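The structure is given below, and queries will be raised subsequently.
Missing here is one protein chain; the remaining ones are kept as they sit in the complex.
Chain nomenclature is as follows: A and B, assigned in order of appearance, with residue numbering initiated at 1 for each chain independently.
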Amino acid sequence: MNDIVEGMLSAFRLIFSLDADLFEIILLSLQVTLTAVIIASVIGMPMGAWLAVNRFRFRRLTIAVLNALMGLPPVVVGLIVYIMLSRSGPFGVLNLLFTPTAMIIAQVIIITPLIASISHQAIRDLWADYHDLLISLNTTKRQRIFTLVKDARRSLLTASLAGFGRAIGEVGAIMIVGGNIDHLTRVLTTAIALETGKGEFAFALALGFILIALAIIVNLAIHSISKTERASNW
Amino acid sequence: MVSKILPLQIKNASVKKRGKKIIGPIDLGISDAGFTIIMGPNGSGKTTLMRLIHGLENPREGTSTWNSDLKTAQLSQSFVFQTPIMLRRTALENITYPLILQGIDKNTAANVAHKWISKINLEASSNLNARYLSGGEKQKLSLARALATNPQLLLLDEPTANLDGSATKEIEKLLQDAHEAGTRIIMTTHDIGQGKRLAEDIIFLYRGNIHELGMAKSFFQKPVTREAQAFLRGDILE
Partner (left out) sequence: MKCLVAILTFISAALISSSIIAAEMKLAVTTSFNNSGLSDVLLPEIKNDLDLEVQLLVVGTGQALKLGQAGDVDAILVHSKKAEEEFVSQGYSTHRREIMYNDFVIVGPSDDPAKISGSSTVVEALGKIAAKPSLFASRGDDSGTHRKELSLWKDAGKDPDEFSSSWYRAAGAGMGATLNTASGMNAYIMSDRASWLKFGNKGGLKLLFSGDPVLFNQYAFLPISPEKHPHVKIELAMKLEAWLITEKAQKIIGRYSINGETLFTPNANAKVN
């Protein structure tokens, strides 16, 4: 119990000390996760919309697989990405292992199914609502997907934020493919794992509280941006 | 000048769902002018017939032939649903949406939309999200959205079924204006009074088939079939 109080206190001390190393870690956490969320959204959202609007033979199977992939174990993803990017692996020549790019790749794989699946659900509901109108207005498939993605943007934002939440707190995959190298690939979660390993619980908790605060701040910021975007939104 | 899409010829058409016949076989000609009301008890296939005309349902058998090519026909008709389907956008954007889809530039579309917004007395709510409108306002907005594209044929499926008297009156006024401006209107209703107020001619549907078809006046005064007589008396029809 003492550790928690001590953790909170040292979290404040850390932030107000404006420690350069700490800000480097925070910044890298944000860079890696936000980049992964943007890439995963660009892939996942149209995929979700496409699945909602189209009827094809293996649609149910595809959706079931997608939903199952939401629970991908990050360590397994990390291991697979490691093997792919390793010097002895197929993409070794790209020299991406133990770089932020490798971490982004792993996170994109982890959160794309999540974003696609939530997007699919949101767009499926909206499509049920819009179906007759959009058919009646004689829209093309492209116009339908574009309209659905545009009008479901609030729910899609939720999908992105869910992806952000999963990615920012992820440690298993990025530890393996990033290597937790100081000043290069160390992010908040891997730093927390490192400090926990050292038995420095208070410091680890302090980083943990900063991570939680960061997640809250990003969520609030994105919500406020999306609200000012339009006077009356959904 | 866009070519005329009417008359429409429906021949020997039937619609089945899950193996069960909903309507048909139906032979029906839709002339290029007038105000037709489709009446009939619940489950008689009114909505399905409307959707068949509009192309939302494909006939299992039979044909449906427009005077023009299909593309022109699809672009020159509008459909108003019983429960208004609102885009999750502002009232104004709900009207501009189909206009922009048809390739009309944004400024022109906005001008047209403003004209319609004031016609339906929604100026105060034009930038409000359509979900905040009342049921009557939503239906007026759907009607304005349907008319803004200047359709040759306007189809309405029980547009006032969920509305109170004053909202119904407003909708009826808009329909009469459109009719006078030359829009061909086909609409369903279960409200006999509304039928009497609006219809020039009547299609009476029972169990998926057309039982009577003719001038409104003679239908209401001298219905021929037993089913139509019972319906107008307000008897329960099995």
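Going forward, a residue touches a chain if its C-beta (ideal position, glycine included) is under 8 Å from a C-beta of that chain, and two chains touch if they have at least 3 such contacts.
What you are looking at is a predicted structure, and each value in this text was computed from that prediction instead of being measured.
Across the entire complex, contacts from the unshown chain go to A. Per the touch definition above, the residue from A:34, A:53 or A:80 contacting the chain not shown is A:34.
Considering the complete assembly, chain A touches the hidden chain via residues 27-28, 31, 34-35, 38, 86-89, 92, 95, 97-101, 179-182, 184, 194, 196-202, 225.
Following the convention adopted for this analysis, only the chains that are shown with their structure count from here on.
One finds 47 Å separating the Cα centroids of chain A and chain B.
Against chain B, the residues of chain A that register as touching in their complex are 126, 129-130, 132-133, 135-139, 143, 147, 151-152, 231-234. Put simply, chain B touches chain A in their complex at residues 54, 56, 74-75, 78-79, 81, 85, 87-90, 97-98, 101, 127-129, 131-132.
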